Every structure is written in structure tokens, then in C-alpha cells.
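For this view, one protein chain was removed and the others were kept in their places.
Right, subunit A next:
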Amino acid sequence: MTEPAVRLVFEYDGDEVRMLSQQRVELTIPSAGEPAAGWRAELRTAEGGVLDRRGLPWIPLDAEVFAPGVDGEPSVRRVPAERRTGVFTVLVPDLPEADHLALVDDAGGPPETRQVREILRVPLRAES
């Protein structure tokens, strides 16, 4: 269903994250699956209630490298990132009760010992 949405673009270098843009757009937002461990975005009310959660599976500690499978190269392998750096987008519904977007790092593991760390909080602009 078409709905008002906000697209945010971020740049990161290690744990330093910076918002590049925030844009309102009318589109159909894909359903959000259960976020995996790692980074995710949470759309929150001013009181901290979570309205929407989006996993950010493309923020890896490593990169996926494919090869055509000749000359003894593995057809797929992962190589650790020299620097964890890149860009990502977050698409969330534009809800009147939404106050800010938080980026968090979820260490994963069993719920009782799971550590979730907030990285950045970005206020949502009234107009953009």
C-alpha cells in the first residue's frame, strides 16, 4: 500500500556515523523481517516506543568475494574489512507520532545476555 515514507542515507566509518540526507517520498515500503544481529534502525516515539524496526544486513565486518571457480580460487569467500566503512539507506514509514530514528548495534545471542548499544539518534525533520 502506498504510504508516506522517509528515506535516510547514512555514511559510516568504523563506529562514526553521519547522516547524508533525509527525504520524504510516497511509495510502498517493503515489510520488515525480524532483524538479524548486527546493526538495525529503530523508528521511535519521543518516549522511546519502537514504531518500526529495520535490519541493516549490509553493514558487514567483512566482504563477500566471488570468483568464477577456476584456478583453485574458492567460488565464494569472505575477507575481513580493512576498515568498516560505507553507506546505507533506511526506509521507514512517515508516522505523525515518530520523533527520531535510532541506530543500534545488537550483539545477538540469548535474550538474557543480549547487549544492544545505541550508536546514533537522528531527529526526524518536520519537512524535507
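As a convention for this text, a residue touches a chain if its C-beta (ideal position, glycine included) is under 8 Å from a C-beta of that chain, and two chains touch if they have at least 3 such contacts; residues count from 1.
As a convention for this text, contacts and distances are computed from a predicted model.
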What name does the UniProt record list for the absent chain among "ABC transporter permease", "PASTA domain-containing protein", "Peptide/nickel transport system ATP-binding protein" or "Xanthine dehydrogenase family protein subunit M"? "PASTA domain-containing protein"
What is the set of subunit A residues that contact the non-displayed chain in the whole complex? 1-2, 7, 9, 11, 20-21, 23, 25-28, 30-31, 33-37, 55, 57-58, 60, 62-68, 74-82, 86-89, 91, 108-110
